[in-house]
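Excluded from the complex is one protein chain; the other protein chains are retained at their positions.
Chain naming follows the written order as A and B, and within any one chain the residues start at number 1.
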Amino acid sequence: MKKIAIAVAVALAAGSAYAQEKTVKIAGFGAKSGVVRSFGVNSEAAMIAAADVINNQGGVKLADGSKAKIAVEFYDDRCTAEEGISIIRRIYGTDAVVAVGPTCSNVAEPLFGILQKKVDDKGDSGLQMPVFTDVAIKIGLARISEWAFRNVPNETTMYSSLFYWLKTKYPDVQSVYGGVEEDFAHSRASWYAVMKDRAEANGYKVIGNSKWLVNDTNFSTQVREIKHANADIVAISAHPFTTCGVLKEMQRQGVKPKLLVGLTSSSSLETLQGCAKQAEGIIIPTSFAPVTKEGKAAAETTAKFKGAADLHSMAAWENIFILKQVMESEGISADKSQLQADRRKVRDGLAKLKQTQGLLGVTRRTEDREADKPYLFVQAKGGSWVVLHNPL
Amino acid sequence: MLDFLQTLSDGVLFGAIYALIGIGFTLVFGVMHKINMAYAAASVGGAYAGLLVLKAVAAAPAWMVFFGAFLAGGMLGWLVYVTCFHFIPLSSPLAPLMSTVGMLLLIDEVIVHLTAGMPQNYPAMFDDVMLRFGEFTLRGDLLLVFGISVLAMIGLLALLYRSRLGLATRAVAQQPIAAQLCGIRVTRVNALTFVIAGLLGGLAGALIGASVGALSPLLTTPLTVKGLVVTVIGGLGSIPGAIVAGLLVGGFENLFQQFRGVTERDMYVMLLLFAFLVFRPGGLFPAKS
Partner (left out) sequence: MDFYFGLAQTVGIHTLLGLSAYIVLLTGQVSLAQAAFFAIGAYSAGMLTVLAGWHVVPALGVGSMLGAVTACAVGFPALRVKGLMLVVATLAFGEGVRLFFFNFDYQVAKGGIRVGPLGGEGFRQIRFFQEHGWTTGEVMLFIWVFVIAVMALLWWFDRSRYGAVLRSVGEDEVAAQSVGINLTAVKVSAMTVGGAIAGVGGGLYAHYTTHIEHANFNVLLATFAIAYPIVGGLRTVFGTLTAVIFVQAFLIEGLRFLGDWRNLLFGALIVLAMNLRPHGLFGRHGA
């Protein structure tokens, strides 16, 4: 009887010691369904991988000096606004101190809309939950709420730099013609507000642009317009499926511009899977390639958790490390009774940041809670993405 | 003028794809008086399954992949029949409709799961062939699709009007009870209709993949909508109607795009449908009652 009592006491003691190990919960969410499924899968893997590295190094240091492990829980929002909103409310009801996501810009916009617009605005019943976005890239979204932060590349800076570099490298290249996916928020904004604007700013003549829709399949008219325009550079602001459709039609009609420029998020495996041969030579600015020691390590670790490393998933990786830094500098408690205070601390910490450490180099944080990430230019060569120019 | 002709011909040739999908919808409707909403999804699914041929036989020629898609389409057609039409009493019209919607969602999801949603490069035949007449060009691969549509139509009409199965099918379509009394096994005829439509659908899916250059789950919804529009314009149950309507819709669609831009294009296609519904509700080739 005594032996059992001791065994039970030891078990209880061990159990409570185990229970005393604190965890800080970070919620991830994104699209794990539909054509954007790979984004969610990769972001989840990157987040879990990053948390694993941090936990192996001891975890996050809390305000009282103890250490806590990071626990990541990922939710699938199926790239729909309603589910995204439902998920952020669900996350709010858990003990997660911050949410990382979403994947889709059409989810981010409504989701940021239900957050409290200005901190400490008592009359605003919006949700008070910090959201740190890894993927949703449509321009200008973090402005919607002071609880929204993003670690996505600044397309304006990248394309400005790209066009400038192209002008210096190929001085006889003068004109640009665009191809735009009109019915998708990101690609549409990226042509009119970014590519077209920045090309003109760098001295290019923008002859015009052709339009199509995100699930179009017949591009003969648009490619004929591209052919007639006979521009030196053809810039395609579209996602992999239609980009490939257009490129294949261009091959069929014998349209060969001097240079091809693509959309940031198309610098992924998808484009190469769909049309590696026709995409040969396309130049895209991106905020990740495994060229640094940290970048290579991150890619390898993420691969162990069955995720691919690209500019989107690696932003999620960076986010976890940035959050660790913020949590430590603000001193969170990881105590359930202080949950809302912890969330506020994370938000304030993110707002205070002037720069963060990214996998390519130092990222500057802007006034409107966006990021100015270091970038480089990649080119599709022989079925894979090769670094064309590294401005760092 | 040349621009106009080129746009028109590009559209009409692409319409051959809509024609193939329309034939499948109209065939099922003609026999069972039901819409199979899952048809385009099953066709695309068949096309994906065709890619498995490439896994089995490295660097297989395009026609082998098409054949694989053909067979897979037939199997999927049978599956849709069993899950949506075999057990559900045909007297409840809404249940099979909703069930096919469920199958559409299921097939789409299976495709997304197996391919992680990424576009898959599709092999093509004659995709580098462009017939040129001066400035005017015709896509060789779309001419192939058109040729196959015509062959499919001839084959199906021959089947329907020259074979015992066709006779049985027409009997079931006109008077299912009388057909049963004559000893025709209605369930067998219905199942076979789905299989034949599925075979054609699988081939259609493969040809679509080849024409577009890549397969993506994004194809399902527009093909379903266009397929239904083509079926109605052509006349529900009319196979030649589906072909003519497919070419018509393809041509008009491209012309609308040329003149009003891509964002308004589909609105005009819908208006075209409404024009038919108002002035010629039976479609181009109305069913003789």
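Note that in this section contacts are C-beta pairs under 8 Å (C-beta built on N, C-alpha and C of every residue); 3 or more make two chains touch, one makes a residue touch a chain.
Just so it is clear, the structure is predicted and the values come from calculations on it, not from any experiment.
Listed residues B:M1, B:A59, B:L94 or B:L181: the one in touch with the omitted chain is B:L94.
In the complete complex, the hidden chain is touched by one of A:K25, A:K69, A:R150 or A:R188, namely A:R188.
The missing chain, though absent from the display, is touched by one residue of A:T103, A:Q116, A:T156 or A:S333; that residue is A:Q116. Touching the omitted chain from chain A are residues 32-33, 75-76, 78, 81-83, 85-86, 89-90, 92-93, 106, 109-110, 113-114, 116-117, 122-127, 144, 182-185, 188-189.
Touching the omitted chain from chain B are residues 29, 33-35, 83-84, 87-89, 92-99, 101-110, 112-113, 221, 224-225, 228-229, 231-232, 236, 263-264, 266-267, 270-271, 273-274, 277-278, 281.
Just so we're on the same page, only the chains that are shown with their structure count from here on.
Here chain A touches chain B in the complex through residues 33-38, 41, 182-183, 211-218, 220-222, 224, 240-241, 244-245, 248, 251-253, 269-270, 273-276, 278, going by the rule given at the top. Taken in their complex, chain B has these residues touching chain A: 3, 6-7, 10-11, 14, 17, 109, 112-113, 116-121, 127-128, 130, 137, 139, 208, 211-214, 216-219, 221-222, 254, 257-258, 261-263.
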